[in-house]
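Apart from one protein chain that is not included, each protein chain of the complex appears where it belongs.
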């Protein structure tokens, strides 16, 4: 078996990490049990580009136990946990990833996992692998289909679909309800606060927190901040979302106003420059700036750096910027995703649902080989429900089922008679 | 002017009611101001079937100030406020409605508002008027289009659209975000609790409340009950919604279990027999049963009546049923919508948004006369936003606008490059 | 048996009311069960001045079942429920009370319940009866002791104690933890909102509510308003309480500022003129004023009446005052306790604990006849705990008990070694 990682001797440490993750990923573990028994992926070659973390390890091991051969590269040059990579190699996974790859190494690793075997299934997180296969691989491959984990990746693939260039069917795992309804709201909602606390150790109670954006991420963060005792202000550009925020009991105002009163700022807009230098100049001395959106453009870090008269590091992930007006603002994690940078990203419980969808999506592609068109499919609703059902069961929670009479009633009612 | 109401002398009392409503309907009042100045409905004949309440009066007056001639009948034989009807007649509206109409009178009133003038716009709440016009009116009418307020009505009209029988374009006001996201969650969420309190005067803190259904209505009620100090159990048939309820901190279990521990039950499932006799027999002595769903089928009232060995009225809207096992359960408002029956239904603030949509929908139909197809349209998004924008402004709340750079960023990002 | 009430034929209606109360007073019912078996009050004469409500009826019946002879007068000329009074007479209680007594009648009724038998126990709500006996009754009475329900009454009695004039021992039931920790926070917290909703039917979500005072009542109201979706501002004069409010996530500011932004105002300060005319002149057009404090002096109603250029009644319990600046404010229930005036006061569940304390206090006075000094005692702690214990049991809730090891640990630790 071929692989390329940092240090195989880290495997035992990595194994404990993976165990801890698996313990908090009961949905995936339930699927693994079935995969082990049924071997639905028997002989299937999978090439996957994913963050090489303990949770991904739990997924990849599950695929292998289902019968697949898996080759794995990292989806980000900085996110690989080297001990986990080592443990995976010991489990028989062909891993090509280490923390701190340069760009050449990153793409070379992607190349390796395609060359190592002829993939039947292509799993991706950001679509770099899909694009690579479409653009660089000329040999004819027997690919049943692929999956995509992220919003960004899905957008890229849909653009390819529109241009008619897709070479195999794709499942947008990202669009599963059991993924996006949960990871944004509950995952980022908690971990953003975790990141802020680890970086600053401030008391949230009594503070005025400003959350830019009231999408799923913003809602999650706003609710959790309120749950910790903050007074929360929401800023929005969408009047319907703004109105929901008001009805949910939050203060809503333009960032130009909010910037004058906030103690802590968290951006979650999905847009650029939600907080600009003009707003920073408004801020109270000591204001804390952080970002929970995917890209590090929501706080205008570049503008801040150009404007500041002095910068120094205070604590890990806390940089102090002295503004021309003499006031200081504190930027967390250089404006990058505060939950990933200053804490540990999504808890395993959240990845559990995301990766349960991945496992079921892979099985679906194998089962439906040749039946799907070359387009981007949403996660099949029955699998989405299946994930929710297993998760609930794993938590010891039972729910009701429709009686025959209720099914008829709904049927009848929807048909409008 | 022709009309048929209970008692014109009630007008002054009705006028005060309407004033109180108008004070809490700032969105509609803002639109009224513009309508008064611009007269966009000049000369338009409107026939409307709506609940004749103080809030509807505010809408109808607005349409009239916009230049329209309005004839109004009630959409429910019991919901007409006679003093409001009188006040509307004094305002020059042709009202045909009184509390306690029989079925013949109900349909005769519908007939009257179509005969009194040739309607250009048809407004409805439940689609009885639309169906009447389609089925019973043979003369050729110059109808620009119609609006529909309810889910039920929209379903009926979509069935007609599917059958290809629609005679004019329709706007599903019900589907406006600023309607259904708000009236269910915040309107019913509050008013259901209001109804329970008026009926029973129980202390909610410390009680175990069971909310059947975690749709928008159920979410609203569950949150408000928690806000009043109850421990809340949610029952669901949909595993994704069930999982959301758990993540939102609620207990989730089957009604068969919940029925054993609940003190207060509220149904909001949109389905029949969410609580059945078998569950009632499980309940603690003294359990309180209520319904917040549209139809009075969610609690199996019929089954309860057949099973009970004794029934007596205890307080207004509270009936005591003694079960064969000797325990007593208390049914509120005979299983009908508890917020309408035992309290005053939606607060004016909620109808404000719904009826602002109605007013803008009517204007849109007039402006786009002849340009629309004979199908059921969703509320145009720009009008939906407009309602949210005016509502926020009326509350003194300003929000952000996208900068040019931000618009470009979003554009670029969505296009996937 | 002697009595004086409005109409005995109302008894059957009153009986249903009392049943409904008893169903929600499980603590008192548990005590009643024991009283019925043990007859601890056998032959004891009790004279009581209490609000003649369905909950008081449950208490008085319990005392009677414990063996006592009870004579009851009303503690407020307006609070007597005539049907309840009738039902009590049928139960063999000497009631002297009706709704709408004039002052002469009020005192004559007090006189009657002292004359009708020689009281051994004196129960009071406001201390009018205690004062009457001390000042007006010259004959020598065999009084074992008395109880007092209210803060006001306790203050009067402590002043008498200080002056050395007390003729019998008194138990300040008002000071029981299971009374004041619960009725203020949870009772008034809920019922004040109930009163506001019944009076106005406004939507609380999205409103700015101003709560004057952050004592137990203010905390209860602020929390419940937040639970209904309001943004809540607290005003305080005590900096420690103000800081707690901030840490609990509320906005805190002076009433001079809060008056400019609030939509709904509720006073709970225990002081006079918490909201003055100068503040009313600041308010937004349409502001709603209400009071949840004991006396109707917290909102300066007198000042408002003198200042307003026009007053009219809009709905029951809603008066519109037009100010010289043209704006209108709406005063609920004439500034009296909004939960009592516009709703039904404390739910039975709250009176349950208060009256369980009363029942146990009476039993304690009988048991300790002759052993107590002529002073005002706090509710004995063991009885207070007993009430909590029975209440929990009645709710089906079990709690832990200290192990021997834990008792020793606490003992040792508190002794500081």
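The first chain written gets the first letter, and so on, giving A, B and C; residue counts start at 1 in each chain.
The rule is short, and it goes like this: a contact is a pair of C-beta atoms (placed from the backbone, for glycine too) under 8 Å apart; a residue touches a chain by one contact, two chains touch by 3 or more.
This is a predicted model, so every value here is computed, not measured.
A.B. asks: Which one, B:30, B:124, B:194 or B:248, makes contact with the chain that was left out?
C.D. replies: Of these options, the touching residue for the absent chain is B:248.
A.B. asks: Tell me which residue among A:159, A:228 or A:256 touches the hidden chain in the full complex.
C.D. replies: Considering the complete complex, A:228 is the one touching the chain left out.
A.B. asks: Can you say which of C:21, C:44, C:122 or C:255 touches the chain missing from this structure?
C.D. replies: C:255
A.B. asks: Where does subunit C touch the missing chain, residue by residue?
C.D. replies: So the residues of subunit C touching the unseen chain are 155-156, 158-159, 177-178, 181-182, 185-186, 235-240, 242-244, 246-247, 252-257, 270-273, 297, 384-385, 388-389, 391-392, 395, 397-403, 405-406, 409-410, 413-417.
A.B. asks: Which residue numbers on subunit B touch the omitted chain?
C.D. replies: Residues 205-206, 226, 229-231, 243, 246-251 of subunit B touch the chain absent from view.
A.B. asks: Using the touch rule from the top, list residues of subunit A that touch the missing partner.
C.D. replies: 16-17, 19-20, 23-24, 186-187, 189-190, 194, 197-198, 201-206, 224, 226-229, 286, 314-315, 318, 343-344, 347-350, 395
The criterion applied here is as follows: only the chains that are shown with their structure count from here on.
A.B. asks: Could you grab the centroid distance between subunit A and subunit C? Build each centroid from C-alpha atoms only and quote it in angstrom.
C.D. replies: 54
A.B. asks: Can you compute the centre-to-centre distance for subunit A and subunit B, using the mean CA position of each chain? Integer Å is fine.
C.D. replies: Averaging C-alpha atoms per chain gives centres 38 Å apart.
A.B. asks: Can you compute the centre-to-centre distance for subunit B and subunit C, using the mean CA position of each chain? Integer Å is fine.
C.D. replies: 38
A.B. asks: Considering subunit B alone, which of its residues make contact with at least two other chains?
C.D. replies: Only 186, 395 qualify.
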